[in-house]
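Note that one protein chain of the assembly has been removed; the remaining protein chains are unaltered in position.
And then chain A:
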Amino acid sequence: MAFDYDKYIRPGKLPHIWCPGCGHGIVMKGMIRAIDTLGLDKNNTAIVSGIGCASRLPGYMDFCTLHTAHGRAAAFATGVKMAKPEMNVILVGGDGDGTAIGGNHFIHACRRNIDMTYIIMNNNIYGMTGGQFSPCTPTGAKASTTPYGNPDPAFDVAKLAIGAGATFVARGTAYHATQIDKLIVEAIQHKGFSVVEILDDCPTTYGRRNKFKSVIEMMNRLKEIAVPIKAAEKMSAEQLEGKVITGVLYKEERPHYTGEYAKVIARAQK
């Protein structure tokens, strides 16, 4: 049987607003399959986002959802988790939302190791507002605000998350659709702050400016640059030049925030 996505989508919400070939839809489908695999209860699962094309995702999902202010998904999600520690909390958004205006909230959610899962759709650009460069735009790439090429180095989202204290960090791509749900399943099962970066495509504002002739070329690029972590371990630095490692990149057990906070409450009430 074909997978029944409709069960998890608010009636009448499709077709979605994303452009032809935008990978956000592929990520949303992966996330739905992951939720299905885990059997998460709609009434006990919050999906929280900031602002951007990627951040439109919760609007389609028939769950408890919050579409908040730009960059503030982590702040609102933290509030939800503190008030209802038993709730599954999933954050979604773009690279602009998460690493520019929301960078501060992102790193502190990592540091606190709050038991939530953050799916960051990294299309290297601010899609919604017409293609301004983001902290994840590669050096040299063209954006509406870097017409002569971006002089900045890009963030490595996974390294940023690990450095800030996230205890589960994984990376996939919109091309590798079957891997998306597996990574999200593992991330949600992990107790602590888990980050799943999905390398994504924005044909409309990034592809066109950066000489990708079609969505297919953008998908092929994702296919070519991705190296599974097991294969990467056997490759030299030269062989890994220009590649991106995918799979579960980091995992650690460490006390998580609501658990620690419950101890504070117990101490205060003694």
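Quick note on the criterion: a contact is a pair of C-beta atoms (placed from the backbone, for glycine too) under 8 Å apart; a residue touches a chain by one contact, two chains touch by 3 or more; residues count from 1.
The rule we apply is simple: contacts and distances are computed from a predicted model.
A.B. asks: Given the options "Cyclase dehydrase", "sn-glycerol-3-phosphate transport system permease protein UgpE", "Tungsten formylmethanofuran dehydrogenase subunit D" or "Sugar ABC transporter ATP-binding protein", say which is the protein name UniProt records for the missing chain.
C.D. replies: "Tungsten formylmethanofuran dehydrogenase subunit D"
A.B. asks: Using the touch definition up top, pick the residue from A:25, A:71 or A:172 that touches the left-out chain.
C.D. replies: A:25
A.B. asks: Of A:44, A:104 or A:214, which sits in contact with the chain we cannot see?
C.D. replies: Going through A:44, A:104 or A:214 one by one, A:214 is the residue touching the chain not shown.
A.B. asks: With respect to the chain omitted from the figure, which of A:80, A:177 or A:225 is a touching residue?
C.D. replies: That would be A:177, which touches the missing chain.
A.B. asks: Under the stated touch rule, tell me which residues of chain A contact the chain that is not displayed.
C.D. replies: Considering the whole complex, chain A reaches the absent chain at 1-3, 5, 9, 14-16, 18-26, 29, 174-175, 177-178, 214-216, 219.
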